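Below is one structure, written out as structure tokens; comments come after it.
== chain A ==
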Amino acid sequence: MFEVGLYHYITLAAVLFSIGLYGVLSSRNAIRVLMCIELMLNAVNINLVAFNNFINIEDLGGQVFSIFILTVSAAEASVGLAILIALYRSRKSVDMERFNLLKW
Partner candidate 1 sequence: MSNAVQDLVWLIPVYPLIAFLIIVLGRWTGLLKPMSGSPFVILATALGLIHTLLFLGNWGPAYTAVEQNWTWLQAGALQLPIGYFIDGTGMMMLLVVTSVSLLIQIYTHGYMGHDPGYSRFYAYLALFNFSMLSLVLSSNLFQMYIFWEMVGVSSYLLIGFWFTRPSAAAAATKAFLMNRVGDFGLLIGILTLLYFSWTYWQGLDPQQLLSFSQMDGAARTALAAAGPVAFTVMAILIFMGPMAKSAQLPLHTWLPDAMEGPTPISALIHAATMVAAGVFLIARMYPVFTISPNAMMIIAWIGALTAFVAATIALTQVDIKKALAYSTMSQLGYMVLAMGLGAYSAGLFHLMTHAYFKAMLFLCSGSVIHGCHEEQDMRKMGGLMKYMPITGITYLIGTIAITGVLPFAGFWSKDEIIASAAEQPLLFMIAIATAAMTAFYMFRTYFMTFHGTYRGHGHPHESPKVMTMPLAILAVPSVILGFALSGFFGLPAFSQYVSFGHAHHHDPNLGVMGLSILVALGGFLVAWLMYGQAKVIDPARIASAFKPVHTLLWNKWYFDQAYGFFARNIYLSFASLSAWFDRTVIDGIVGLTAGTVNASGGAMRALQNGRVQSYLVIFFIAVVLLTVVLMWMV
Partner candidate 2 sequence: MEQLPVLSILIFLPLIYALIVPFLPNEKRLLHTFSTVGSGLLFVLSVLFWLGTTKAGRPAAEFMTWLPQLGIHYNVGADNLSWVLVILTTFLVLMAVLASYTSIEKRLKLYYAMIFTLTSAILGVFLARDLFVFFLFWELELIPMYLLISIWGGPRREYAAIKFVLYTLFGSVFMLAAILGLFFIARSADPSATFAFADLSGVSATGLAVGTQVLLFLGLFTAFAIKLPMVPFHTWLPDAHVEAPTPISMLLAGILLKMGSYGMLRLCFGWFPEAATVLAPYLVLIGTINIVYTAGVALAQADLKKLIAYSSVSHMGFVLLGLGALNAVGFNGAVFQMVSHGLISAGLFMIVGTLYTRTHTRQIAEMGGFGKVLPTVYFFALLIAMASLGLPLLGGFPAETLVFYGAFLSNAFKVIPWFGGTVLTLSIQTLTIISAIGVVLGAAYLLWMLMRVFMGPVFPKWSDLKDATPSEVFVLAALSFLIVAVGLFPNLVSSQFEREVTAMAQPYSKMIAELHKATPKGQIPVISMMSFSKNEGGTR
């Protein structure tokens, strides 16, 4: 196989991101949407860490940044879940089809 370079990691991150994207767009269960959002965020993390490793190993800026993304995604997941619970209580379901008030 050829040398594993930055390009591989970025393609991997891209693939992961699109799988996450597809999950967000197509899944019926709200929780699965949350999961897929996490996936997308992790893809970004991979990218950052890969850049850090392949471009300038001494300056760990990339990794610091991925930590921040970590915090943000954690916050986001928790708030997302809270909203989901509230939605579930009022709508008695998590089926994305049911939340269709966003129209004229």
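These made the cut because all candidates are chains of the complex that A comes from, given by their letters.
Definition applied: a contact is a pair of C-beta atoms (placed from the backbone, for glycine too) under 8 Å apart; a residue touches a chain by one contact, two chains touch by 3 or more; residues count from 1.
Everything quoted here is computed from the prediction, not taken from an experiment.
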Touching candidate for chain A, same complex, options 1 or 2: 1
Touch list for chain A against partner candidate 1, complex: 21, 24-26, 96-97, 99-104
